[in-house]
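This part shows chain A:
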Amino acid sequence: MNILTLFVVIPVLTVAGILFTKDLKQSRMVSAIGMTVQLILSAILVYLYVTERQAGNMAPMLFTFDALWFPALNIHYAVGVDGISVAMIALTGVVVFAGIFASWRMEFLSREFFISLILLATGVFGFFISLDLFTMFLFYEIAVIPMYLLIGIWGSGPKEYSAMKLTLMLMGGSALLMVGILGIYFFSVPEGGQLTFNVLEIAKHQIPIEMQRFLFPFTFVGFGILGALFPFHTWSPDGHASAPTAVSMLHAGVLMKLGGYGAFRVAIYLMPEAAQEQAWIFIILTSISVVYGAFGAIFQKDLKYINAYSSVSHCGLVLFAVLMMNQTAFTGAVIQMISHGLMTALFFALIGMIYGRTHTRMINEMGGLMKVIPFLGVVYVIAGLASLGLPGFSGFVAEMTIFFGAYEHVDLFHRVATIVAVSSIVITAVYILRVVGTLLMGPITDKHFLHLEDANWYERLSTITLVIGITFIGVAPLWLSDMINFSLAPLIEKLATVQLPGM
Partner candidate 1 sequence: MIDNIPLNSFLVISTLMFFIGIYGFLTRRNLITMLMSIELILNSVNINFVVFNKFLYPNLLHGHFFSLIVIAVAASEAAVAIAIIINIYRNFKSIDVENLDQMKL
Partner candidate 2 sequence: MNSYAYTLLIPLIPFFVFLFVGMAEDKLKGKLGGLIGTVGLGIATFLSYYTAFKYFITDHVHGTAYTSVKAFEITWLHLTEKLTINLGILIDPISVMMLIVVSTVSFMVHIYSLGYMEGERGFARFYSFLSLFSFSMLGLVLATNLFQMYIFWELVGVSSFLLIGYYYEKPSAFSAAKKAFIVTRFADLGFLIGILILSFTTGTFDFQTLVDPNGPAISSAGGAAFMGLSLLTWALILIFVGGAGKSAMFPLHIWLPDAMEGPTPVSALIHAATMVVAGVYLVARLFPVYALGGPVALEVVAWVGAFTSLFAAVIALTQTDIKRVLAFSTMSQIGYMMLSLGVSGYGGEEGLGFMASNFHLFTHAMFKALLFLGAGAVIHAVHSNDMSEMGGLRKYLPITHMTFLIACLTIAGIPPFSGFFSKDEILVAAFHSNKILFGIEYLVAGLTAFYMFRLYYSIFWGHDRHYHHTPHEAPLVMTIPLMILAFGSIFSGLLPFHHLVTSDGLGFDSHIDWMIAAPSILIGVVGIAVATLMYKTENSRPAAVAKTFSHLYRWSYRKFYIDEVYLFVTKKIIFNYISRPVAWFDRHIVDGTMNGIANLVVFCSFNIKGLQSGRVQQYGFVFVSGVVALVLIFVYLL
């Protein structure tokens, strides 16, 4: 069987396996095994991909597999990966793996929990491997819908409200997306040709510019909503705040990346002309959300809200980079997606673990935790430093690449936007240190904290996995950026052919 298909099959098998389990122990064991296999598989995929490239395979997509599904509409089950999707798949593998271990003690309806969690993962994996817009959309929605149950059943706080809001807003986004995708489909080939959903086929020729003008906003905003594009980000804070740990991890870590990835793979790749024309609007929006999210985070008191807003800021940076539309910025965007995925997953994992001990998420109710739970404390500091872009961690690499890519534009508009975005690094430092200070440092505020026990083995496993990912990218980014760089070539060529009206 094609290796990529395995990425969908294994989770499905895992779900099937969980159906036969009885209690928490068995179900978490099954899912742990399944996701470990998945993680190993993604590692293997990365290895295979790199070797294949070194062997000189210049095909835009590797490991492609294509099966005709609905002949009448020429819908295919078409999969294939390039460096970018490989990177995203690896990210997903890591985050899901960590997520399973982070929810090791999910007592209530554990079977259902793991099933929905892994269904979500299935959707994400499927999304990243598919080349056919229809299947892509299919997996997209598969990934979105379990969120409702996951937040609604196992969430906390105003969970019904948050779950409903999140689901409806994302579905509203897919409404835009639907229009965009159908539009692309009906103009995918010149008059009389066999219409197709296949991204590569569509990319071969140019969609009529006036259609692009109409379709690009639909597609971009449709994906942008999932990528927390200002002002459509408002589902994210509530959603994250109410979601259980693992769900926040997966959602912020992986699901929000679907937005950036789609905006890049579909909106920009297939409609470069319109993208060039309309980029400025969205650049303004994204630069706003970069700074706006950071400022929003300063004021919050709930750990999850802080992290949610910082996600808005960081994901804003992803879309910002995507809109810069040059090789460096794209590379930066992808690295940022991965680094933010790992970092924010780590954050949410830690928050969940701390919450599990202190039973509060309000930073002003906590203090001096570093003394009692040094491991979690240290990891939290590491996560914080990573997210404020310290060299040696992935965040720095991503941000620098993005800034340089963005600054490559010579005109004043882009450079001002860049400098606005750059300024966010200071604000980030402010709120991260504020949290670290009040949460971990200082004297212990509450004597109940004195006898908290530090992380158990599964918590350590889950966090260390993510930390390793972050530092690995941070210390040796070259392989990753080259892998991405190479895969960008076709897109860059396509962009190079674009005649810019006006710009």
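Criterion applied: all candidates are chains of the complex that A comes from, given by their letters.
Here is the rule we go by: a contact is a pair of C-beta atoms (placed from the backbone, for glycine too) under 8 Å apart; a residue touches a chain by one contact, two chains touch by 3 or more; residues count from 1.
Computed from a prediction, not measured in an experiment: that's the story for all the values here.
Enquirer: Identify which of the numbered candidates 1 or 2 touches chain A in this complex.
Expert: Candidate touching the shown chain: 2.
Enquirer: Report the residues of chain A in contact with candidate 2 in the complex, numbered from low to high.
Expert: Where chain A meets candidate 2, its residues are 165, 168-169, 230-231, 233-235, 237-238, 292, 295-296, 298-300, 327-328, 368, 370-371, 385, 388, 390-392, 396-397, 400-401, 403-405, 407-408, 418-419, 422-423, 425-426, 429-430, 433-434, 437, 440-443, 477-478, 481-482, 485.
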